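Have a look at this one before I ask anything.
With one protein chain withheld, the remaining protein chains of the complex are depicted in position.
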Amino acid sequence: MTTTTIFGFCAAVLVGLGLYGLIVNPQPLRKLLAFNLMGNGVFLICAVIARRGAAAGMGGDPVPQALLITAIVVAFAASALAVALMLRLSEETGACSLSSTRGEGD
Amino acid sequence: MLPTAPTIMPTAGASLLTVAVLLPFFGVLFGLLLGGRNAERVAWATIVLGVVTVLAISRSLLSTRAALIYHLGGWAPPLGIALRADGLSVCMMLVVAVVVAAVAVYAHADFSTPAGAREARGPFSFWLLLLAVWGSLNLIFVSGDIFTLYVALELLTFAGAPLVSLDGRGETLQAALRYLLFALAGSMFYLLGAFLLYGVYGTLDIALLASQIKAQPVTWAAAALMTAGLLAKTALFPLHLWLPPAHAGAPAAASALLSGLVIKGSWFLVLRLWLDVFPVTATPAAAQWLAAFGASAIIIGNCVALRQARLKLLIAYSTVAQIGYLFLMFPLVAALDASRLASGPVVTGGLLQVVSHATAKAAMFMAAGLIYATLGHDRIADLRGSARALPLTVTAFVLAGASLVGLPPSGGFVAKWLLLSGATATAQWWWMLAMLAGGLLTSAYVFIVMVRSLAPAPAGWTAKRRVSAYQQWAVMALAQCSFLLGFAVLLPIDIVQIGRTGAPP
Partner (left out) sequence: MSIATHISLALLLLGLAFWTIVVRDTFSAVAGFIPYGLLLTSAWLALAAIDVALTEAAIGAGLTGALLIAAASRLHKTEIAARAEQRGTITRILAAILATTMTAAIMACILRLPDRAPTLAPTVARHLAQTGVGNPITAVLLSFRAMDTLLEAIVLLVGLIAIWSLAPDRAWGGRPGQAQTEDPKGPLAYLARVLPPIGIVIAIYIFWVGADHPGGKFQGATILAAMWLLVMMSGLSDAPAIDRGWLRFLLIVGPAAFIAVGFLGVVVAGAFLSYPTGFAKLLIVLIEAALLPSLAVTLALLLAGPPRRPGRRA
C-alpha cells in the first residue's frame, strides 16, 4: 500500500461522502459543506496523480499541482457566491430553504 | 515520450480567436472601472467589435477550409494550451453573437440606468454579466484544453446564476441557489473526469487525447463522469428540475440569454467530447442512453408545458423538451460512424437544431416579456388583446413556435429532416416516434397561445405600458433568423465538416 493508493482511496471515500451529503441534506449550507468535501476529494485525486508523476528531480508533476491551485481558488469563489445567495435568501424570505413553500403563483 | 503537437505559425484568423475570447472580458473590466451608465456603453462597443471579430474569423475559416489553431504563449500542447476553432465552433460563435446583439437591443429599454442615478444595481450587473456570459461561451467554443474548459464552465455558471436572481425576489434567489448547486456539482464531476484522463494519458489537450485514447475502464469512467456533470448543467431529464423556476423567474432578457445560450455551452462540450475525444468509447449502446433521456425529456417536458398556466413557465418547460432533441443526434452519429456511413448530415442537423432553438427560444422569452409588460401578467388564459396590442411580437412568437415545431422553411424543419434521415439510415425508428410526438405536442401549446392572444380584448382595456417598437423588431428579427434558417442548408459549403477530427476515414 503506497502513499498514493492510501490517499487515492481516501479521496474516493470523500467524493462518495460529499455526494451523499449533497443529495441528502436539505439545508443549502450543509449541501455547500458536502460540495466542498466532494471537491476536496477530487483535488486529492489530482494530487495523487501529480505525486505519481514525480520525475526529473521534482517531487511531483508540476502541471496537475498548478491546476490544483487554480481549482482551489475557483472553489472558494463558488462557495462565496453560494453563501451570498443563501444569506440574501434568508434576509428576503426569513428562511434558507430550497423547497418551495408556496406554489408557483403570479 | 509524449507526442508534442507541431509548432504552427498562427494565421490572422487564428490570432483573432484570442480577441474573440478576451474582448468581452476586457469589456467587463472596462465597464467595472468606468461604472454607472458607461457599463451599457462599453457593452455596446464590445458587441459591435465582437460581431466584427466573429465575422472576420468566419471569413478566415471559410477561406482556409481548415481548423484555426493557436498556441497560447507560443507553447505547443501538451505543455501549453491551444485554441482550436472548427466549423462547429465558428457557427456557435456566430449564433451567440447574433443573439447577444438582439438581446442587448431588447434590454436597452428594461436595463438602462434611470435618469438621476449615477449607477443602478440591475442595469450595471446585467450589462457586465451579459459580457461575461458571452466571453465564457466563446471560450467554451474555441478552447482545446479540457482544464481551460472547466474554468470556462465555472465562469459561465458565475455569470448565469446571478442573472436568475436579478430582480431580488425570494423565489428567484431560491431558483438561483438551486441552479448554482446543480451547476457546481456538475463542474466537479467534469473536473474529476478531466483529472482521470490526465492520469492515464498525460495530456489535457483535446487533439492529443483524440490521437491517444483507447477504450479502457478508466476512459469509460472519465467519459461517464464528464458527461454526467455536463448533463446536469444542460438540464437534461432527469437532472432538469432546476431549470423551469430559474428560467421563468429571471427577467425576460436574462431568460433569453439563459435558455437560448447558456445551456448550449455545456451541450456543446458534450458534443465536442463525444465527437472528438471519445469516439472510440461512444459506442452506439452508450449513446442510446443519452438519447433515451432525450426522448423522455421531449415527451415529459412537452406534456408538462401543456399544463402550465403561465406563459414564462410554459416556455421554460418547452426548453426542457427541446434540450431532448439536442441529444437525439448522438446514437445516430455513433451508429453511422460504426457502419462507416457519412455522419456529417446528422451533425449538421444537430447544429441546425441548436441554432434554431437558440434564436427561437430567445425570441419567445423576449416576446413573453413584452406581453407581460403590456398586459401586466402572463397568464395564458387571459392573453386576450395581446395580438392587437403587439401584432409584431405575437407574430414573432408564433414564427418561433413554428420553428420549434418543425414547419418548413424553418431551421427546425431541416434539422428534424436530417435527423429523421439519419434515423432511417440506421434503422433506429424509435427516435422518429419521439420526434414526431414532440412536434405534435409543441404545436398544441403554440396553437393554444396563438388562439388566446388573438381573442379580442375586453372593452375599454388599455395597455399597462407602451413597449418600444425597436424591442418588437428585435424579437421579430430573432424569430425570422430561426424561421428562415432552413434556407441556410442551400449554402454550398459543408460548414460542419471543416476541421472535424474523429470522423471515419
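As written, the chains take the letters A and B, and residue 1 is the first residue of each chain.
We adopt the following convention: a contact is a pair of C-beta atoms (placed from the backbone, for glycine too) under 8 Å apart; a residue touches a chain by one contact, two chains touch by 3 or more.
Small disclaimer: the values here were computed from a predicted structure and weren't measured.
Enquirer: List the chain B residues touching the unshown chain?
Expert: Output for chain B: 2, 10, 15, 18, 22, 25-26, 28-30, 32-33, 35, 70-75, 78-81, 118-122, 124-125, 128-129, 132, 135, 139, 147-148, 151-152, 154-155, 158-159, 161-162, 165-166, 168, 173, 192, 196, 199-203, 216-218, 221.
Enquirer: List the chain A residues touching the unshown chain?
Expert: 1-21, 23-27, 29-30, 32-34, 36-37, 40, 44-45, 47-63, 65-70, 72-81, 83-88, 90, 94-97, 99
As a convention for this text, only the chains that are shown with their structure count from here on.
Enquirer: Averaging only over C-alpha atoms, locate the centres of chain A and chain B and give their separation in whole Å.
Expert: Distance between chain centres: 27 Å.
Enquirer: Touching chain B in the complex: which residues of chain A?
Expert: Interface residues on chain A, with respect to chain B: 15, 19, 22, 28, 31-32, 35, 38-39, 42, 45-46, 49, 52-53, 63-64, 67, 70-71, 74, 77-78, 81-82, 85-86, 88-89, 92-93, 97-98, 100, 104, 106.
Enquirer: Write out the stretch or stretches of chain B touching chain A in their complex.
Expert: Going by the criterion above, the answer is residues 79, 147, 150-151, 154, 157-158, 161-162, 165, 168-171, 173-174, 176-178, 180-181, 184-185, 188, 191-192, 195-196, 198-199, 202, 204, 245, 248, 310, 313, 377, 379.
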